[in-house]
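I'd like to ask some things about the structure below.
Every protein chain but one is kept in place in this view of the complex.
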Amino acid sequence: MSVFDGLKFRKVYSPIHNLDPRMKFAYVIAIFVVAIIFYQVIPLLVLFFMQIPFVLLARVQRQWLRSLRGAAFLAAFIFIINVVTTYFTSGYTFTAINIENSTAMTLRFIVLVESFSVFFLTTSPDHLGLALEESRVPYEFAFAFTTAVRFVPVLAEEAQTIMDAQKARGLELEKGGLLKRIRNYIPILIPLIVSAIRRSLELAEAMESRAWGAAKKRTNLYSLKLHKGDFALLAITIGILALAVYAHFNVAVPTVSSLLGF
Amino acid sequence: MIVAENVWFSYPSKVEALKGVSLTINDGEFVAIMGQNGAGKSTFVKHFNGLLKPSRGVVRVDGVETTKSSVAALARNVGFVFQNPDHQLFSETVEEEIAFALKNFGFEKEVIEKRIEWALNLLSLTQYRKTSPFLLSGGERKRVALASVLAWDPQTLILDEPTIGQDHEQKEKLRQFIMQLQTQKKTVVVVTHDVEFVAECNPRVVLMKEGKIVADGVGKEILTDPPLLELSSIVLPQIAQVFTKLSELGLPKDVIDIYEAKNIILKAKESRHR
Partner (left out) sequence: MALIEIKNLTYTYPGASKPSINDVSLKVEKGEFVLITGPSGCGKTTLCRCFNGLVPHFYQGELKGEISVAGLDTLKHHTYEMAKHVGLVFQNPENQLFALSIEKDVAFGLENNGVDRVEMRRRVDEVLQQTGIYDIRERSPHEISGGQQQRVAIAAVLAMEPEIIVLDEPTSFLDPLSAQKIFEVIFKLNREQGITVILVEHRLDLTAKYTNHLIVMDEGKIRFEGDPRQILSNEETRLIGVGIPKATLLYQMLKKEGLNLNNATPLSSEELADQLLEALKVE
């Protein structure tokens, strides 16, 4: 259940949710680029904290923390790998600067996770589908995307029902060795596949009956219009990029260890 | 015997599906559990074979608490036929489909052979023995699903919405089949909102609403109580509708059986003649 609960987007209204997904995406890409340009702790820390107002405005702090927690294991892994490799490459010594660089690498990863999760936490699938439709992506792709989102919970429920139906006929999924356990899933997979095929046929039939492919140029019930907030976000995005590029070429970014006098 | 005592259940999504349900179903009883979609009917019956375990309260099947047993062990005595046969059919032939559960329960080869024969015969599927279930019609697939459960001869049979999408004749066959099981003292639990079907079968009716049992009694009583049924989004069976409208004639209102209806009306006519 919990797996697809996360995929069920609940409609929430906040200044961030209402932003144009294309602008939000541009912002995320900008953060991504800036995070790649810098390899020092200080600018990456700045980037990290910069996302927090967005999270608070969108009121998704709880989900956001959960996604960060989800990334914690990978972050720790990145940190350790970095520390260990720099230990070997810098002549078998731990130096403050090595630790700092490893921290920066980890931070970079966290910033990426953070900004993408803000994007996905605040963009509804239909908004995203709409953005795809209004971009030059062929309509078929946008349609496939939204339909997939629509049917994920349905299929997950169906999988649960099939599992129940077979358990009720004495199937024990956890029984036997590895090979037997894999085989145990056959009575679940086959009905699931057959039913998905049946479903897609019925869907196709319904689409045909509703004039799929009638006009060369499709119209859309909704349209994405840029509002004040979107322009503000665009300005912020450009500002960040400009500042980052300027800083990258003209400012010697100090390291934490030098500031602390190591 | 199935005993549910003050059963509460909530899904991981925190939806409270059952709120203190108590019910005893004796061996050999025929019970229809009715109510609106989302009233908790399916959730409740899934407790009978341990597919769901109560968050609070107890369910006992033949004295065994379901929390202390596995689905596989409980299913041996409680067969469950799901609404959509496509959610369980997966074998290459009808025969293998029926054998699936028998193998899971560890029956011996010769016994399996006999049981297949018996189940095929019982549901008039013998001619399809070697056919793929996927090539059969909807009604036939439903019968294969039923056969694949009956094959292990469970004491209790749970049928989830067995009449959905079935035509009149298929429903009539199902009714006769349930009656046949009744003569063998099998327990049958049907989850349904098909009033006409229930009116014809006349079982004990348990009415659920929002996770609670709101009525429990004979069909004749419950299916002729308009305010009660309206609460559960159920319409009166047609015969009961007629008699509700005839109430000004002083005729009884609790009539659902067509033959009884005929006799009452003819008698009323006669008494007026005199």
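We just call them A and B in the order they show up, numbering each chain from 1.
Basically, a residue touches a chain if its C-beta (ideal position, glycine included) is under 8 Å from a C-beta of that chain, and two chains touch if they have at least 3 such contacts.
Since the structure is predicted, the reported quantities are computational estimates derived from the model, not experimental observations.
Only one residue in the set A:T146, A:N184 or A:T255 touches the chain that does not appear here, and it is A:T146. The missing chain, though absent from the display, is touched by one residue of B:V58, B:L122, B:L181 or B:L246; that residue is B:L246. In the full complex, chain B contacts the hidden chain through residues 36-38, 137-139, 164-171, 193-196, 230, 233-235, 237-239, 241-242, 245-246, 248-249, 258, 261-262, 265-266, 268-269, 272-273.
Within chain A, the residues in touch with the undisplayed chain are 8, 11, 124-126, 129, 143, 146-147, 149-150, 153-154, 199, 202-223.
In this section, only the chains that are shown with their structure count from here on.
For chain A in complex with chain B, the residues that touch the partner chain are 1-2, 5, 158, 161-162, 164-172, 186-187, 190-191, 194-195, 198.
Interface residues of chain B, counted against chain A in their complex, comprise 11-13, 46, 49, 51, 70-72, 75-76, 79-80, 82, 84, 86-90, 100-101, 104-105, 134, 148-149, 152.
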